[in-house]
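Since the structure comes first, as structure tokens, the remarks are kept for the end.
All protein chains but one are shown in place.
After this line comes chain A, so read on.
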Amino acid sequence: MSAGSVPPGAPRRCVVIGIGNDLRHDDGFGPAVVQLLREEGTVGAEVTLAVTDGEPTGLIDLWTGADVAVVIDAVLSPTDPPGYCHELRCEEAAGLTAATASSHSVSLGSTVQLARALDRLPRVLVVLAVVGRDFGYGPGLSALVASAVPAAARRAVELVTASVDHQLRG
């Protein structure tokens, strides 16, 4: 899971990317975490905070050349409770597929596979996939999902902090 685009000795660069649409209730989880990080100001200038709709070329551009990229997205789960956070490494993220053969939407898994083929993966990629409950129309997260925002923000900060870097390399 190396990114050949990061030159040795270059300054550490991290990115936290919230994927989602804040007008589709819990799909706005990723953007809500990024918003909280912006408000708290707890990450340094070396960390880029970004929100995207998940369009693959835009997503790949955001993490290209990064040492660490943390992607935060809301997911559906038939078994886990709303607000439950799955922490996925690159290989697991590459396995995330959409339940359709259609090209109307390219899954996060396909985007990771494409980035790998293009040698445009970050050196470390972590996906925080939080289980959502309501993906209907309208603003605002459901209560259990909203309560998971601070913990996801804290974990994103930990992940982009050098002190945990060795854990990620493993």
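The working rule: a residue touches a chain if its C-beta (ideal position, glycine included) is under 8 Å from a C-beta of that chain, and two chains touch if they have at least 3 such contacts; residues count from 1.
The working rule: contacts and distances are computed from a predicted model.
Only one of "Simple sugar transport system substrate-binding protein", "Amino acid ABC transporter permease", "Poly (3-hydroxybutyrate) depolymerase protein" or "Ni/Fe hydrogenase subunit alpha" fits the UniProt record of the hidden chain, and that name is "Ni/Fe hydrogenase subunit alpha".
Among the residues A:36, A:49, A:114 or A:144, only A:114 touches the chain that is left out of the figure. Touch with the chain omitted from the figure is made, among A:40, A:55, A:91 or A:158, by A:55. Residues 53, 55, 57-58, 60-61, 100-105, 110, 113-114, 117-119 are the ones on chain A that touch the missing chain.
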